[in-house]
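Got a structure here, written out as structure tokens. Questions coming.
Yeah, one chain of the complex is gone here, protein chain that is, but the others are all in their spots.
Take a look at subunit A:
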Amino acid sequence: MSQEAQDIQDSTTAIVAESAPDAKTRRYDRQLRLWAASGQSALESSRVLVIAGTATSTSVLKNLVLPGIGHFTILDPLEVTPEDAGNNFFLEGPSSIGKSRAEEAVRLLCELNDGVDGKADKRSLEEVLENDKEWLSDFTIVIAHNLDPKLLQRLSEYLWSDTTFPPLVVVRSAGFLAEFYIQYHEHSVIESHSETTPSLRIDKAFPALLDYATTLDFENMDVTDHGHIPYVVILVRVLEDWKKAHNGLPPQTYAEKKEFKQGIMAMRKKSDEENFEEAEAQAYRSWTATTVPSEISELFDDPKVKSVTPSSPPFYHLVNALAKFVQEQPSHTLPLSSTLPDMKASTSAYIHLQTLYKRRAEEEKAAFKSYLQVPIAEDMVDAFVKNSHALKLLRGKQWGAVDKDGAALVKGGEVAPKELSVHLALSALSSVIDKSQPGAPLTPTVEALTEEAQALLPGGASLPDDFDNAVGEVARAPTADLPNVAALLGGLVAQEVIKMITKQYIPIHGYCTIDLVDAWTGTLKLSDLKP
């Protein structure tokens, strides 16, 4: 290192800097960029139960063990068969045959990450449901692949019976077709990682911003400084001047908007001032009213929000306080975000503007907090205020509830016929299994499956046109857990489980259906499954 480099290094070590990341941070670097330390810590304290050590189940687990869940258990009483040894990467070929499927899979999965605790439980689900069902409530989430329909019914009923019990992910596959569904009562998301950005509130500039923009001496400013006024300041100024001349109203008509933009460009001192070009391009922000998004204001009317009690979950308290904030604060908007996009500006002008936004955002956060009826952790309040424009509350249904409602299925099929076809074909297979003798070879005909699917629909309703394609594939390979389908399901199910555990990003709300003949995935949305 040169002397100068050494000098720079010495003079900068006075600043408090982080040291190089530790091994764990380096290992998880590529995922921490998606769900941050908060998501990672949720994963690390999670406990996942997987029922039956099939190829699909181990694929799901692989994608959960790698990012570092805390614990997983595989519940499976069976021994490895030659068939299992042929399609499951987490078995060691013929040498695993005859050994416990759960133990073999746990052993090989644990090799992927020594920070994860894995356990094989050789009891049957039947035995657990009979003698030890409370044990099930000890997990964060439960995943079941191709479970016997009767046992699945009992399992889903039990996990649905108490709102504090873990969500259940039901995964079904046959040959090239598959679907999965997450049974949960409610799932709230604060950090949805939405791509829509919060309003800069140019139309409702807060006092300090308004004051700054209206007192800035544009005319007598040095040419360089003039070319570095942030567009936000330009717009607030031009809008204020405009309103004074137009009865307090922003530009309304196309002609007025054009005139407004021309006014911006006329303020330039030189023809190449990029900040004024930015202001012209962003001019719509001046006449687009900052309002509360409808999806958020709908939350304000939710009965559970309106009637919060001290024992209500924090999310409801936060939304309740947000509703009051919007109603009582003079701007009637969501709390201001302190995040400012980059724009053409000098460092000092930009930092000054950023400071104004930050200060105001802090004030509004303090006002927001005054409406909270219970104490809530500071980092949760921060995240909530920052994401208040993109909150999400999902309400679910019990597994199978939709199948009892033929009219709802018909309605869903109108919106998503291909998706409904896959769902009906797999449901028909479940019905056939339900009626067959345990252990008997499963070779249903297209006719038998079609009959079962038809029975799920109300009398007179016809199956979607795409049903023939779906049912033919199920009849072709009713018991095939194909490696590629297992791997694809393993990815999608793990992704959704990660969203459920971290409470970041938005999980599916309905049935995710998959057809790997035509290479598509789709969603049969719960919101479309309504008669």
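Here is the rule we use: contacts are C-beta pairs under 8 Å (C-beta built on N, C-alpha and C of every residue); 3 or more make two chains touch, one makes a residue touch a chain; residues count from 1.
Just so it is clear, contacts and distances are computed from a predicted model.
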> According to its UniProt entry, is the unseen chain "RING protein", "Rab proteins geranylgeranyltransferase component A", "Vacuolar protein sorting-associated protein 11 homolog" or "NEDD8-activating enzyme E1 catalytic subunit"?
Replying inline: "NEDD8-activating enzyme E1 catalytic subunit"
> Which of these touches the unseen chain: A:Glu18, A:Asp222 or A:Asp272?
Replying inline: A:Glu18
>> Tell me which of A:Ala102, A:Ala144, A:Ile190 or A:Ile508 is the one touching the absent chain.
In response: A:Ile508
>> Could you pull out which residues of subunit A are in touch with the chain that's been left out?
In response: 1-2, 4-5, 8-9, 11-13, 15, 17-21, 23, 25-34, 55, 59, 62-63, 66-68, 81-83, 85-87, 89, 92-94, 97, 111-113, 175-176, 192-194, 228, 342-343, 345-347, 350-351, 468-469, 472-473, 476-485, 487-488, 490-492, 494-496, 498, 505-509, 512, 516-523
